[in-house]
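To start, the structure under review is shown below, and the notes come after it.
The complex is shown incomplete by one protein chain, all other protein chains being positioned as in the whole.
Naming follows writing order (A and B), and every chain is counted from residue 1.
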Amino acid sequence: MENLFNLSVTVNGTLYEREVEPRLLLSDFLRHDLGLTGTHVGCEHGVCGACTILFDNEPARSCLIFAVMAHGHEVTTVEGLGTIDSLHPLQEAFKEAHGLQCGFCTPGFLTTLVAFLKENPDPSEEEIREAISGNLCRCTGYQHIMEAVKLAAEKTKINT
Amino acid sequence: MTNQFIGERVRRNEDPRLLTGQALFVDDVEIPDMLHAAFMRSDYAHARILSIDVSAARERPGVVAVFTAEDMGDDWEPGPPLVSPPPTVKDVTFYSRRQAPLVKDTVHHAGETIAVVIAESRYIAEDAVEDIIVEYDPLPVIADLEKALAPDSPLVHDDLDSNLAAHLYQQKGNYEAAKAQADVVIKRRFYLDRGAAVAMENRGIVAHWDEKAKHLTMWDTTQAPIPIRNGIAARLGLSENQVRVIAPFIGGAFGPKMMMFYPEEMLIPWASKKLCRPIKWIEDRRENFYATTSEREQLHDVEMAFTKEGRILGFKDDFLHDTGAYDPYGLTIPLNTQCHLMGSYVIENFSSNCTAVFTNKPIVTPVRGAGRQQGIYIVERMLDVASKELDIDPLEIRKKNFIPPDAFPYNNGIIDQAFSTLIFDSGNYIAAYEKVAEMIGYKQFVKEEQPRLRAEGKHVGIAIIPFIETTGVGPYEGARVQIETSGKVNVNTGYGTQGQGHFTTFAQIVSEQLGVAVNDVRIITGDTAEFHWGTGTFASRGIVVAGNAIHAASSAVRQKVLKLASKVLATPEDELELEDGTVRIADIPQTSISLGELAALANPLRGAVEPGTEPGLEATDYFGPQTGATASGCHAMIIEVDPETLMVNIKRYVVVEDCGRVINPLIVEGQIHGGVSMGIGNAYYEKLHFDENGQILNASLADYLIVTSYEMPPRIETGHLETLSPLNKLGSKGVGEAGAIPVPALFAQALENALQDYNLEILETPLSPNRLFELLHESRMAKK
Partner (left out) sequence: MKPPPFEYYAPTTVEEALSHLAEHGYDAKPLAGGQSLIPMMNFRLAQPSVLVDLNNIPELAYIRPDENGGALVGAMTRHKIVGHDPLIAKQVPLVHEAIPNIGTPQVRTRGTFGGSLSHADPSAELVAISVALKGRFKLRSQKGERWIPANEFFTGPFTSALEPEELLVEINLPRLPERSGWSLMEVVRRHNDFALIGVAAVVKLDKNGICEEARLVFLSAGDRPMEAHQAAELLKGQSPTAEAIQAAAEKAASADIDPGGDIHATAEFRRHLANVLSRRALDDAFKRAKGN
């Protein structure tokens, strides 16, 4: 058994301290050590984007980060965006526009897009297409996802 | 009664859970003391196993057990046949070979399971897999479909005389006579190759044998928990109610998650029972390419006989079908292909001989389209070839041959995948075709825009492809509908869901009957403890079969509600209406009783009940169609090709879909968009590349190219047509696979149209820029 590392990481605002193997992937740490199963694993080689989380507020693939690399950093998962009784406006927009079918890829889209809309609150269609180009979806064909993003951007515009 | 449910764009009940990461998928299941499995898989596609040394693996700290076929003893047996060959087709030969939990002597395809490691973590299990030493005696591999039938070909199964897996011959009329009368006979050979389903969620199983309760619970990414339960119970010598199979939320399925009795599905519950510990196995993406089924390789030799005006007199298609190393799924795919070879057309003389062939490649079972794509590709390509040879406009030649709208029900005279006669129930193919042509502005494009673009040096092509899709086949599905004292409605059904929105569409059907809000209807599915009759989610049959069972059960509950309410409100049934969760007198709406109160009255705690009554407001019903409902539609596309790089850019994409009565148009659109994205993948991006050793060369998402947001058209424009199905009370037809079916044919027509100067003839799918480059080069050489 090799060296265990004392990991201290903030996830969705809560500080967690755990002893982990260096090779433990952040995706597995979140899902199985912390029980935050909203982040899904689709490929473990950084292509599908289902495992996307926010690492210090930037979207990143959790399957390409060792949990130990998150020591001292902040991670946000889909569970940190909203709850069933209080959906994040982006989650509302996804529901309204039918932007999900099986829902497996959805958490990865949500974290990616929350960060994107923060940086770019009034995006063009082309910019939205680029923003989601790193997330694969096999069910929706992306059209309703694009509409959800437009809807979310519009709603935020109206509210600000 | 006002109906605000059927046909409405109701937002989905299931979304809040999925959106917030609160939905349970198989890999989310955590049980105390759970162990993890990893498989040792064969690197060779064909080899004898001389020895397996697991001693080092067993000694690794954290490893609890390592099993090989030998360790299974008498418990080792191949999986059951899943679909038998059609009993109603006269000319059928079928050799059944099925996969086993672990390979005993001979490996038949790369990736087959040789040993399983059970350990404290998946990490350790994978480490231990590398400790296992297997001595192989590699055997010659047969990976080529045509060569597999050559007399000197290596045999996939050496207890057979050849690699013939099955023969399936269907015919009607007299093709040879029709051919003799024809003005023109056109012959072509077509090659179609494999693609994979690539659901975003890989497969997975958690099996929990409780030794004290003598009960097995299994979470499985399956489209068919009920057959899995029955089969696993039988294999483990348990009674069916000692086994509970749960298919929780599933991250996409598309066919390969059907009741395959995959090696892992057979092994993991056995291992859990053996070790008396819960065991989890989650497939990783690399495994998925080998270990999960795929589909589509066929080689067709086609002949079509025409009059010089373009009327089809006869059609003959002899084809080879790759079934891979085993054929558990019978002849479903070739039957679907045969049923779509005549497309939307009147073809009175038809002959088709399918030869299914074993190869040393992973198993072939249905993937979205399930053989229909191939049939539509062939007939539509042949019409395009004919339109050029006969010099008839491609739209005109189709219009001449469509089954006319007054010819329904139209008997096609051959047998379909459900073993019944292929009868098209209703449709209006010419209307859909003309609607699409109008929506995309076909005439104006061909006459004005295309020449203008060509003059600017742009190669932009247009295509329109009609299709039919057999859907809604039996055998049956069932549902139990119950009104609770809370006033909410529970619906239990055996029909699972993998993203199709059943939690909402099924609820809409109930709401229509009971007047309850859609989000007060709770659909419980995918759990054999809740409902244990039915088959599974396949062949675009959800709304038709399960939906109608739910409709029937809700109607029965509605009758009970009316009967009881009539007594309670002292009013005749025909003066009552169900709305907003209450029953009220139509003219005096203040006089009402809530459904919840009625439910309580229907289940008294004291007093005597009338003889013959059933407790509560509950009913169970089933629906089993005699024949499937036939959906149809038409796709059109405008695509630009860069003739130098052969990269493509879809400019416009139009779909008209006829799936009969639409329960939820928003969800139907979603199904179409998703299907189109898979179709585009199949047409120009996706291909499973095998080398001559049966190895997959692109077993990763970096190299197996599924489309991203960029490869899709800017917008898929959808139009609807509704020809109701007379076969079920809802009038519905299926739509799940439709989006994917005509796309390869559409691409072929569009690319030929865009590159008209090059006189291209496309006889294969999938394509790619490289392949198109080669075809252009070949056609340039041919001209010389």
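Everything that follows uses one rule, which is that a residue touches a chain if its C-beta (ideal position, glycine included) is under 8 Å from a C-beta of that chain, and two chains touch if they have at least 3 such contacts.
Everything numeric here is computed off the predicted structure, so don't read it as measured data.
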**Complete:** Among the options B:Glu711, B:Glu737 or B:Glu752, the absent chain makes contact with B:Glu711
**Complete:** Which of B:Glu112, B:Asp127, B:Asp621 or B:Glu737 touches the missing chain? It is B:Asp127
**Complete:** In the whole complex, of B:Lys257, B:Arg285, B:Arg661 or B:Lys733, the residue touching the missing chain would be B:Arg285
**Message:** For review purposes, identify every residue of subunit B that touches the missing chain, sorted by number.
**Reply:** 122-123, 126-127, 130, 284-286, 644-645, 647, 685, 689, 697-698, 700, 702-703, 705, 707-708, 710-711, 768-770, 773-774
**Request:** Over the whole complex, note the residues of subunit A touching the chain we left out.
**Result:** 2-3, 5, 21-23, 25, 28, 44-46, 49, 52, 55, 58-61, 63-66, 68-69, 71-72, 112, 116, 130-131, 133-134
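The rule is simple: only the chains that are shown with their structure count from here on.
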**Request:** Mind checking the centre-to-centre distance between subunit A and subunit B? Centres are C-alpha means, answer in whole Å.
**Result:** 29
**Request:** Report the residues of subunit B in contact with subunit A in the complex, numbered from low to high.
**Result:** 11-12, 14-25, 27-28, 30, 61, 123, 198-202, 249-252, 254, 284-285, 498-501, 666-667, 669-671, 673-678, 700-702, 706, 708-710, 712, 714-716, 739
**Prompt:** Inside the complex, what are the residues of subunit A that reach subunit B?
**Reply:** 1, 21, 23-24, 31-32, 35-45, 47-48, 50, 77-79, 81-84, 87, 91, 94-96, 98, 100-107, 110, 125, 129, 132-146
